[in-house]
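One protein chain omitted, others in place.
Per-chain residue numbering starts at 1, and chain names A, B and C are given in the order in which the chains are listed.
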Amino acid sequence: MIKAAVIGATGYTGLELIRLSENHPYLEISVITSREKAGKSLKEVFAWSGKYAELVFEEPVVEKIAERVQVAFLCVPSGKAQEMAYSSLQRGVKVIDFSADFRFKNSRSYENTYNIKHNYPELCEKAVYGLTEIFGEKIKKAELVANPGCYPTSVLLPLIPLLKNNLIEKEPIIIDSKSGTSGAGRKAENYYSFCEVNEDFKAYKIASHRHNPEIEEKLNLFSDEQIQTIFTPHLLPINRGIFSTIYVKFKTEAEKIYKFLKEFYKESPFVEIVPIGKIPRIAEVKGTNLCKIGIFEDKKRGWGILVSVIDNLIKGASGQAIQNFNLMFGFPEDTGLPKTPLFV
Amino acid sequence: MIKAAVIGATGYTGLELIRLSENHPYLEISVITSREKAGKSLKEVFAWSGKYAELVFEEPVVEKIAERVQVAFLCVPSGKAQEMAYSSLQRGVKVIDFSADFRFKNSRSYENTYNIKHNYPELCEKAVYGLTEIFGEKIKKAELVANPGCYPTSVLLPLIPLLKNNLIEKEPIIIDSKSGTSGAGRKAENYYSFCEVNEDFKAYKIASHRHNPEIEEKLNLFSDEQIQTIFTPHLLPINRGIFSTIYVKFKTEAEKIYKFLKEFYKESPFVEIVPIGKIPRIAEVKGTNLCKIGIFEDKKRGWGILVSVIDNLIKGASGQAIQNFNLMFGFPEDTGLPKTPLFV
Amino acid sequence: MIKAAVIGATGYTGLELIRLSENHPYLEISVITSREKAGKSLKEVFAWSGKYAELVFEEPVVEKIAERVQVAFLCVPSGKAQEMAYSSLQRGVKVIDFSADFRFKNSRSYENTYNIKHNYPELCEKAVYGLTEIFGEKIKKAELVANPGCYPTSVLLPLIPLLKNNLIEKEPIIIDSKSGTSGAGRKAENYYSFCEVNEDFKAYKIASHRHNPEIEEKLNLFSDEQIQTIFTPHLLPINRGIFSTIYVKFKTEAEKIYKFLKEFYKESPFVEIVPIGKIPRIAEVKGTNLCKIGIFEDKKRGWGILVSVIDNLIKGASGQAIQNFNLMFGFPEDTGLPKTPLFV
Partner (left out) sequence: MIKAAVIGATGYTGLELIRLSENHPYLEISVITSREKAGKSLKEVFAWSGKYAELVFEEPVVEKIAERVQVAFLCVPSGKAQEMAYSSLQRGVKVIDFSADFRFKNSRSYENTYNIKHNYPELCEKAVYGLTEIFGEKIKKAELVANPGCYPTSVLLPLIPLLKNNLIEKEPIIIDSKSGTSGAGRKAENYYSFCEVNEDFKAYKIASHRHNPEIEEKLNLFSDEQIQTIFTPHLLPINRGIFSTIYVKFKTEAEKIYKFLKEFYKESPFVEIVPIGKIPRIAEVKGTNLCKIGIFEDKKRGWGILVSVIDNLIKGASGQAIQNFNLMFGFPEDTGLPKTPLFV
């Protein structure tokens, strides 16, 4: 049993991590932290039931936590994770960070994108980007894993193999993504209030979302030319799920793309390439760690369309974190992770 | 054309009032106020279109507003309306108050219920309770109308005629109400955030909601014995609408109750008694100023069940305010008010 | 490993049973049936992933299924289960029936309520009503378990112990229940279409719902006087969850009711009595097999209010079926069943 701390456990990803952990045979949550709720139990704060209901929030003081755990999941905002990661690693605690703090190899890109100074550029170098299916071998040996953003997860899984193997043109790549509202985190703002999300649909941060530089940096690892992606995120009036519609130019037939991706991901328990003609939907991945990818072609007009769906709180956050945990601690990749959808 | 001010125009009831006014041939919104948004237009703040889009929010200073309007709609929180009402009336401006400040004849009841001191108890005496169908004659002559709470509107319309005419037992009266989330107002709180209202349903303030004393005070006006109502409000994951299920003991057959209510409301353009066997639903009143009432009987078990539905923002707030405005200024009661539902 | 058949596996309860089974260490789904989809796999029909994705629907022919399984879960409509249950039992296959066919001891009540002739009245006698917490001892020895209706589950768990122990008056008992739309099953009707459920709320079958006689029959087992319950079901615009607000007369203080229920259910892993003052909500039980019960008192007015919440597809159907399966096959009651909520 590996003991773990969830740092910042009152947000949606922290809670989802705790929920998922309950079905994991080797992952035990020993510490949960919250500055605001310190001293109260999960049951008191969230009327939580199940295995971890009586667990009590502590202050996020690494010194007091480190000796009790082998791994820390950092579910804190970008900018707040740097120091915690550093000091956990110093004490021999492995780190899986949900923030953007270590997602960029290039700390300057991070600083430009997040407008936050990075105090540990050397850790950026050391960190492994936790897109499990792509960087699995490195993740197995990692001390510090930067869990990917939810949008990038949905976008990179279909694009990386195709770019790397020269099956699509390097430009244009247009990404129209739609995310459930839990992707925004737990926020008390009118913008995210029920009446102002329900029965509405809105785009935000058009051409300026911080996940786009993350997408580009990772795609560039697999291309000799500089990759640029046009990225538009939208807010869906649902709790969970990301749907990315990606417009590219295929360099071969859709059928070959299908076969290639099918082969590429044949050992990956959580990536499903759906047969040509079928369209994956959020309901098929809700409650699972799956990423389902569909391939379409507008032959007449010469474009390829890729559709990718994930549950943003699972494959887009806490599930992928556990998938990475599994590799880091030598367990089978799919240990304790759900694949069966919450159909309704 | 009657010129009006909307004081506190950035909440849902204020905005709905402005929207509805656009279809009113004699009501012109001349002033809108907001401390926070003063200096900005409706278009700037809410991307508003239509007739009033360019109207600019002002500070809520009665002195500066009074001379420009004949009536003020006060859409401010309970406790904040007292002074504004007093000072508007002093300057000859009629007042329709959306808060609870003047709903109680007995200012002591108000103070106990809202835990706010009342500085104008004499105005409580003078104010007319704006349940249009019941107090219409007094409203015609009123200077100050206390617009009813949304729950009380849905509950009093079916109960008052039945109690007054001795067609139901005086106890028990059990009211199980369900309200759309806009009933809570425009609030930036996790409790009202999309993810925590959507796919959930919750009761709140069981046996302690402040609309219950309001309901009881008004029912008592029509009964020689003291009336007590058991009242449970619930939060629905929809934007608009109240559904009240009311359990009482009929003193006569359902058919007679039906005929009586039908007769009682025959001149009321907005109250519909639906035929025995039909169940009114929120979708039938959404977007309208209607109150639809259904009558059911569990003969075997000896209980009557009344079902009442309204759009909380219209008949439960801004529509009823305009209905009262119509009477106060000598227009036909239904001037400018919608009766056709937004079916979807 | 106990092998099981899911008869009628294309409805919501059948699918949920399959989903939940995946986490059960001793329950294996070996057979799924569907007349309409026979020959196709779960993956083909529902784009299903996970352990059972490749399972192929068969025709529901008991003769061909019986030898391959030890238990059959019947997820077919009321009236269709009788014959299948009989013929499964004849072949030594235990039966857990989701329909109403064996819920009534008195087959005449069944016939009156469902307007369907019962061909196996003797099986009604033999069947055990599968409200696990109450009839657990009998369930352990049962060959045929009648899984309770979803509404009755939410209502009987709070009421039976209180009635049995004389802590509430025998009348009135008023039950105002609200159910998520999956409770209606998988139906292609305008009434259940997205646009006509979304942003609406409606009551249905007021004073005539078929779950009320079921509730009354079961309550009567615990009372010397005839119990009558007033029952109003409503349709919530959410997928999952039942919320029952129950109005009764307490014969003692709320605090004692709380302590009594807490004690009564102390060995029950899935019933939680929430502390006085706290209100359980659907979000707290969504995705779990829990029933959470809250106790309130309107002291001034002399009424008790009980609030009970469940996930209708789990504790109200497939979860409770597995709970019963656990007892019937000698496993711990909570084997494989979730207690941690899907918070969002």
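Simple rule for what comes next: a residue touches a chain if its C-beta (ideal position, glycine included) is under 8 Å from a C-beta of that chain, and two chains touch if they have at least 3 such contacts.
This structure is a prediction, so every number in the text was calculated from the model and none was measured.
Only one of C:64, C:187, C:256 or C:300 touches the absent chain when the whole complex is considered: C:187. Within the complete assembly, A:178 is the residue of A:37, A:103, A:178 or A:339 that touches the hidden chain. In the full complex, the hidden chain is touched by chain A at residues 172, 174, 176, 178, 195-196, 198-204, 206-207, 228-230, 232, 234, 236-241, 243, 245, 247, 279, 281-283, 286, 296-301, 303, 305, 307, 344. Taking the complete complex into account, residues 12, 15-16, 18-19, 22-23, 46-52, 182, 199, 239-240, 272, 274, 278, 280-281, 284-285, 287-288, 290, 292, 313, 338-344 of chain B touch the chain not shown. Taking the whole complex into account, chain C touches the unshown chain at residues 12, 181-182, 186-190, 192-199, 237-239.
Here is the rule we go by: only the chains that are shown with their structure count from here on.
Remark: the per-chain Cα centre closest to the mean position of all protein Cα atoms belongs to C. Note: the chain lying farthest from chain A is B, by mean C-alpha position.
Averaged C-alpha coordinates put the centre of chain A at 46 Å from the centre of chain B.
For chain C, the set of residues touching two or more other chains reads 199, 239-240, 281, 344.
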